[in-house]
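Encoded as structure tokens, here's the structure I'll be asking about.
Omission of a single protein chain aside, the complex is shown with its protein chains in their original locations.
Which chain is which? They are A, B and C, in the order written, and residues in each are numbered from 1.
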Amino acid sequence: LANPSIGFIGVGNMGLPMATRLIDAGHDLIVFDLRPQALEPLVAKGAKAASSPAGVASQTEIVLASLPRPDIVRAVALGENGVAAGSRRRIFVDLSTTGPRTARDIAAELEARGVVALDAPVSGGVAGAVNGTLAVMASGPGVAFAEVRPLLEAIGKVFHVGTEPGLGQTMKLVNNLLSATAIAATSEAMVLGVKAGLDPAIMLDVINAGSGRNTASTDKFPRSVLPRTFKHGFSLSLMCKDLSLCLAEAEGLEVPMWVGNAVKQLWLQAQALGGPDQDFTEIVKMVEDWAGVTVGGDPGPESGD
Amino acid sequence: LANPSIGFIGVGNMGLPMATRLIDAGHDLIVFDLRPQALEPLVAKGAKAASSPAGVASQTEIVLASLPRPDIVRAVALGENGVAAGSRRRIFVDLSTTGPRTARDIAAELEARGVVALDAPVSGGVAGAVNGTLAVMASGPGVAFAEVRPLLEAIGKVFHVGTEPGLGQTMKLVNNLLSATAIAATSEAMVLGVKAGLDPAIMLDVINAGSGRNTASTDKFPRSVLPRTFKHGFSLSLMCKDLSLCLAEAEGLEVPMWVGNAVKQLWLQAQALGGPDQDFTEIVKMVEDWAGVTVGGDPGPESGD
Amino acid sequence: LANPSIGFIGVGNMGLPMATRLIDAGHDLIVFDLRPQALEPLVAKGAKAASSPAGVASQTEIVLASLPRPDIVRAVALGENGVAAGSRRRIFVDLSTTGPRTARDIAAELEARGVVALDAPVSGGVAGAVNGTLAVMASGPGVAFAEVRPLLEAIGKVFHVGTEPGLGQTMKLVNNLLSATAIAATSEAMVLGVKAGLDPAIMLDVINAGSGRNTASTDKFPRSVLPRTFKHGFSLSLMCKDLSLCLAEAEGLEVPMWVGNAVKQLWLQAQALGGPDQDFTEIVKMVEDWAGVTVGGDPGPESGD
Partner (left out) sequence: LANPSIGFIGVGNMGLPMATRLIDAGHDLIVFDLRPQALEPLVAKGAKAASSPAGVASQTEIVLASLPRPDIVRAVALGENGVAAGSRRRIFVDLSTTGPRTARDIAAELEARGVVALDAPVSGGVAGAVNGTLAVMASGPGVAFAEVRPLLEAIGKVFHVGTEPGLGQTMKLVNNLLSATAIAATSEAMVLGVKAGLDPAIMLDVINAGSGRNTASTDKFPRSVLPRTFKHGFSLSLMCKDLSLCLAEAEGLEVPMWVGNAVKQLWLQAQALGGPDQDFTEIVKMVEDWAGVTVGGDPGPESGD
């Protein structure tokens, strides 16, 4: 009984590889998903399927969840047949991105029902989930965190950013704001340079050798913008949602964020003009259209796009 | 006669170590500065002092300059007793940051007087100049660039960013815009996180492990903001000047830059409120004052500053 | 029976004078307020007090409400003992400012319970309510609007801005956005002129004779800013709420609003720096502090405030 069973709810793009890594690390998993067939790869590896979140939480003391939206997290945690309705549940770890307000609200309601909540949103994408290199930003009581830390270390690099619920969410939003700022600012800067006559590949070489270097100049632009592939693996509309959550938090805390707001507006406008199905690297196309130049690609047919 | 003499004008904080490296690389230097005593360390190493830029340019075919302001570059290149008035000068390499318009204008006037101009602004600070690790962003005709490249390689990593005059300047402004954006956005993001209850040192750990990483989160904040030293070696007012030059270039090229403009306004406001003598890392103090929190330092007496 | 009784719920600063005007226009009123003593002036003029919103709505077919917050409107309309629980209620007219989303939601729920809802927010302040010169921006089905129009004309100038619920709210938010823009932009412009050396009273004369004229230059600045009284009768924090509602509507409709967002940020920052209890004309003080000048007042002791 050295390794008690762990619950895992939600096995989508992110949840499936995270649950797989937990099994590979030697944990017995009780799993649930609204789409039972999604559980098959895990069952094939020895996981046991439950018929509801409450079913999971009646067989395990620790339940992890990876879900797409705040309202689904709320239903899974607190709804009829939710985790709180299980008989053994003691700790709930939410790996989803829901924003600090939702996390605080759910934690308070779970606490009132005797469950300790940790929010632990992750960063690093599907590749990070597969490879166990996610950044895991956990917040919640220290004792509970210490208990689940070994589980989280199976899926990535773990940071305990605070004991108050929601701080993990705030940490993730702040990180994504900086990521979104880098992409937006680098888009403007690259378009300016190209219109002035600079070569975009040389620009990246110089920027990455200097003080302008950021994760857009080292990753997004060389890998997805200059080759014009625009499949970097995160949707533009999800970035818009994270930015809206982040700036709402700033508004609530009365922190003036002039640059952050300009960044948010630029992303929202890219969503309005190009639609919600774009890859987040496609924001550069709006700036290119405005300026009448293209950053990278075959300069012949695509220029003036 | 394998190694002809090279001219070097302007031996200030940046010029002196660059000229020293050229001597150390085996070049004979003819030097000039308005303050003759500033030449002494170079003369002691074998350089020969001239009495005017024209004097330099009558003894050498290639003249480099490192000067503080556009109007001084203009006077040194084109004024009475300027480089163009010398009898042997053939190539003028300007290592100063003057903006693309000034560089283009001076290059055109020099060309009319038979001198090929290269602009080659540098990035990396005094430490980079001493250690020969500057980024050198050169633009101008390829033949002339090929001829001076070995000289430039004595002072840093050399990029030939274009054959048109002024592109080196544009490249430097674009890099500095991204550097300034990183500092401004990271200031807002860190202040938001701290006001929400996050620890600034942990925040930097998470950001630097994730997609938010930039040169402010890896360098300016851990080295100068969290320890509250604010001596990072570049002045806030020089950053304001670079941003004004950069956005003026964008306005001239009709490239809409919403994020870039918000960044510029934030820097200008920090200069207006805190004065021109601040270190550029001190921009965070304005955002801190607005929000009523402090990022780093002894959290006791300084918090709520 | 030519003049059936009318219900009126909420008799605060705005509701009391509006209800009074309805009585003065010859209508019999059934009234309710959470603070029964607030009803006394109306009862003294012949109104009949009910003990709940449902009590009002069991004695009249048309019920008007003037309430301070969206959640209170919701409780009054749909809660236990709310208007929908009355036996005779047929039409509900909400004179409050709640934003279009709340108005649409409440209208849909009322419709499901057999009540036609009109939203009819008003503009013009307490003086307008007393004098019957409010602008009333009503939206909702045309037949119901035609029936209540004579009532609304007792309190102001009536506009039927649409048949869909919520459009009255949108109309009010758009008007207030332009009002807030005028105050913010005129603050910046006056501070710039004064710092350049212009006299603020002369500036207003010129602006009001020219194309810069707006309701800040004709009203707020001469009446409350230059005399430094700052008692114009609307709170800065209410303007912030209206701007947040307006920009949220724009975000939902995917309308990029660069100027509107800058205006919102400036107002939010004034609230963050000066507190929520300021008069809305006090936003100019933040801009004055930034620039180190004062617009109007005794130029001696106050300048450099």
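In this text, a residue touches a chain if its C-beta (ideal position, glycine included) is under 8 Å from a C-beta of that chain, and two chains touch if they have at least 3 such contacts.
Note that the structure is predicted; figures quoted are calculated from it, not measured.
One chain isn't displayed here. Which of the visible ones does it touch?
Contacts of the unshown chain, counting the full complex: A, B, C.
Consider the whole complex, including the chain that is not shown, and state which of C:41, C:141, C:212 or C:274 touches that chain.
Spelled out, the listed residue whose C-beta touches the missing chain is C:212.
Can you say which of C:265, C:278 or C:294 touches the chain missing from this structure?
Considering the complete complex, C:265 is the one touching the chain left out.
Could you please point out the subunit A residues that touch the chain left off the display?
258, 269, 272-273, 290-291
For subunit B, which residues reach the chain that was dropped from this view?
Contact residues on subunit B toward the absent chain are 244, 251, 254-258, 261, 265, 268-269, 271-272.
Residue-wise, where is subunit C in contact with the chain that is not depicted?
That gives, for subunit C, the contact residues 100, 123-124, 135, 137, 157, 159, 161-162, 164, 167, 170-171, 174-179, 181-182, 184-186, 188-193, 195-199, 202-203, 205-207, 209-215, 217, 219, 246, 249-250, 253-263, 265-266, 287, 290-291.
By our rule, only the chains that are shown with their structure count from here on.
Calculate how many whole Å lie between the centre of subunit B and the centre of subunit C, each centre taken as the average of the chain's C-alpha atoms.
So the centroids are 53 Å from each other.
State, to the nearest whole Å, the distance from the C-alpha centre of subunit A to the C-alpha centre of subunit C.
40
So, what's the distance in Å between the C-alpha centres of subunit B and subunit A?
37
Could you pull out the residues of subunit B that touch at least 2 other chains?
As it turns out, subunit B has residues touching two or more other chains at 258, 290-291.
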